[in-house]
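Worksheet: one structure, shown below.
Note that one protein chain of the assembly has been removed; the remaining protein chains are unaltered in position.
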Amino acid sequence: MAIRLGENNYGKQRVRILQVARHPDRHDIKELTLGIRLEGDFETAHTKGDNRKVLPTDTMKNTVYALAKQHAIESPEAFCLRLADHFLARNPQVSRVRIEAAETLWTRLAIEGKTYPHTFTGSNNERRTAALAATRKEKTLHAGIAGLIVLKTTDSAFEDFLKDEYTTLKEDRDRILATAISANWLYRESAIDFDQDWRGVRQSLLEAFAGHNSESLQHTLYAMGEAALKKFPSIREIHLSLPNKHYNLVDLSPFHLENPKEVFLPTDEPHGLIEATVRSD
Amino acid sequence: MAIRLGENNYGKQRVRILQVARHPDRHDIKELTLGIRLEGDFETAHTKGDNRKVLPTDTMKNTVYALAKQHAIESPEAFCLRLADHFLARNPQVSRVRIEAAETLWTRLAIEGKTYPHTFTGSNNERRTAALAATRKEKTLHAGIAGLIVLKTTDSAFEDFLKDEYTTLKEDRDRILATAISANWLYRESAIDFDQDWRGVRQSLLEAFAGHNSESLQHTLYAMGEAALKKFPSIREIHLSLPNKHYNLVDLSPFHLENPKEVFLPTDEPHGLIEATVRSD
Amino acid sequence: MAIRLGENNYGKQRVRILQVARHPDRHDIKELTLGIRLEGDFETAHTKGDNRKVLPTDTMKNTVYALAKQHAIESPEAFCLRLADHFLARNPQVSRVRIEAAETLWTRLAIEGKTYPHTFTGSNNERRTAALAATRKEKTLHAGIAGLIVLKTTDSAFEDFLKDEYTTLKEDRDRILATAISANWLYRESAIDFDQDWRGVRQSLLEAFAGHNSESLQHTLYAMGEAALKKFPSIREIHLSLPNKHYNLVDLSPFHLENPKEVFLPTDEPHGLIEATVRSD
Partner (left out) sequence: MAIRLGENNYGKQRVRILQVARHPDRHDIKELTLGIRLEGDFETAHTKGDNRKVLPTDTMKNTVYALAKQHAIESPEAFCLRLADHFLARNPQVSRVRIEAAETLWTRLAIEGKTYPHTFTGSNNERRTAALAATRKEKTLHAGIAGLIVLKTTDSAFEDFLKDEYTTLKEDRDRILATAISANWLYRESAIDFDQDWRGVRQSLLEAFAGHNSESLQHTLYAMGEAALKKFPSIREIHLSLPNKHYNLVDLSPFHLENPKEVFLPTDEPHGLIEATVRSD
């Protein structure tokens, strides 16, 4: 029996950074949490404890800060590209770099028409994400959204489904549909206005969710993916992962009360999960 | 040695509800997570296992749904008052009721001026809270905010502080100040436009945070409390609990780079915590 | 309308430390997470931005490390006492110090009778806690347990409870009882073998939970508190906060199957919560 090393990678996770751009009339901020992984010629590190080709993960962290000082973070996507180029250029032992970035979305404070130039609110679960896998020959760049919670109170049904001996679910012509949108889309190329596309795809997904006459979450997922692909030819494919966050109608009949779709129980578990990739050829 | 029962309470936590108000032109929604606690004559339940005066916590949960059906949830505060009245009126064995409510803040979807009547986004950590303690004689009603994250990139200092042999912190005339506002204010009475006051206090706190020339988080905390009390005579006192979410300037000198307050490290732990009550007499 | 500062405190939270004691034949480790709060003459810090009496929270963190170097951490309780003494002795402006400590419980690895002198496993949610409030005149010291999860499959009932129009819960002579024990007990004095008492109280609580014929979680809570107080005269009172972690019997009748207490649904929300102090006079 021979034992050998298979696929492997190493790197640094949860590298956090806030960058402040100090303009005369205002400050802009950008907060990212990064994950960095390297693949390459690291077999003897595993099998012999030879660290001579191992760039410390601590150095990866330092590199994030040093590069952020030397170049403004324009977008998560652009910063991922810069970091990957850096590691590939300096490290011949590395064959592939993967960088993941999640942007914490801060909003400039504005109250009654007054905008505050140095103050931001940021209490949002939503993240703008980017994920890059880069070799010296090719780059695969995804942009994405995580944690965008949406709910609609009508125009959603689930009927005519398959029944078997363990089916108790009732058909429902008019139910609540709620999910936390997790979307990742693959760009055809890297020369893109990342900010514009990200905002545009986000808007397409929201419009499709809101405007769709849903027969199921699968049905809505496809409509969302289709809407984004139709509007953005820069995108080759989009992957959507949508939990079905069930809001169950509460049975008030034991109390001799009707419940005409007014009182619901929000639940976290169990939950449905619908995942699909929609492609444009 | 005599052993006896001291202070005690019991109840139901994490009772969740979504209420939909179905208007002809739009739906409104309200989502709350509730905690209910009863105090009273429950000694024999503890000492003898006699449950005859114990209203099941499951019944408390059912009561939330039944009352929500019979009366619209106007505000977290009003719903707390209604629930407490119900339990006190029906349960002579109960001497005190405490109700806590946290509202999940949904926002109606609007894109490029178009408002969607049935779709909402809700990816926010911020919660609107209410907390009521009620006996048959008096009510103590707090409203509040939890998880409102704010950050300012200037107008914040921390200097001239006490030093001892273990002090290494440098004086800083211009630092980042960030916190997650947790505020609870006590109303003088219950006949209040709860929505208007809540929005107003929230705005006062944000304006004070943004506009203050801060010498410390203590200094800003007091300014925030003072601003709210000055504007809202309905409030007797406000308690603020403000974590100091440190954003540390990254030392780039090992890389022969300056860092003129551009690159910061966000940290979660350890963190400062400043708490105070500000009162109006 | 006069506005003034009320109760206030400030300090450092989530100060983490691991201490290694390097004995010739083995290493011992102790991991704590600490919270420190100071009260005192800090009014002008709030009202005028005068920091001259403000010991930085960063210094509090440094103090933890410096004291841990100079004195072994014998127990969470003893280390809280040492820290409070330090801050009170050096800071005349401080009137009260509160220290909270939570110990991460590591277990020395042992496999088939072999004990490893330098390796530990630590995957446990349970924490050993201590909480001290100290002025120059008196000390209030609590020890405690958090997150000790227990479940029994029989000897638990809930019957003969109060019913009203919203009660649907069925009486149950033989149910599952599960909780996460959170206990805090007050010592009469500080000259105690803290390790021995902590282990003893923990054992008393577990034996009482396991051996009790429970008519309700209230009933079991009291039995647990009574058992600890009877065995440990060093304790003046004990506070227990016990969530009722419901395991609901699954209704299999739609599938024409019996369920003689075999298949249960574990749930996190909503949950009951029973809290009481039991005292020894």
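Residue numbering begins at 1 within each chain, and the chains themselves are lettered A, B and C in the order written.
To be clear about the criterion, contacts are C-beta pairs under 8 Å (C-beta built on N, C-alpha and C of every residue); 3 or more make two chains touch, one makes a residue touch a chain.
Since the model is a prediction, treat every value here as computed from it, not as a measurement.
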Which residue among A:Val20, A:Leu55 or A:Ile181 touches the omitted chain? A:Leu55
Hidden-chain contact residue, picked from the options A:Gln19, A:Thr104, A:Ser182 or A:Ser216: A:Ser216
Can you say which of A:Glu112, A:Asp164 or A:Glu258 touches the chain missing from this structure? A:Asp164
Residues of chain B in contact with the chain that isn't shown? 165-166, 168, 254-255, 268-269
Residues on chain C that touch the omitted chain in the whole complex? 16-22, 27, 29, 31, 62, 65-66, 68-70, 106, 109, 111-112, 116, 118-126, 147-155, 176, 180, 203, 206-207, 209-211, 247, 250, 252, 254-255, 257-267
Chain A residues touching the omitted chain (full complex): 1-16, 35, 37, 42, 45-59, 61-63, 66, 90-91, 158-164, 166-169, 214-219, 221-222, 225-226, 229-230, 233, 237, 243-244, 268-281
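Basically, only the chains that are shown with their structure count from here on.
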Pair of chains with maximal C-beta contact number: B-C
Averaging the CA atoms per chain, pick out the one whose centre lands closest to the mean of every protein CA shown. B
With centres defined as the mean C-alpha position, give me the chain B-chain C separation in Å. 24
If you look at chain B, which of its residues touch at least two other chains? 16, 62, 66
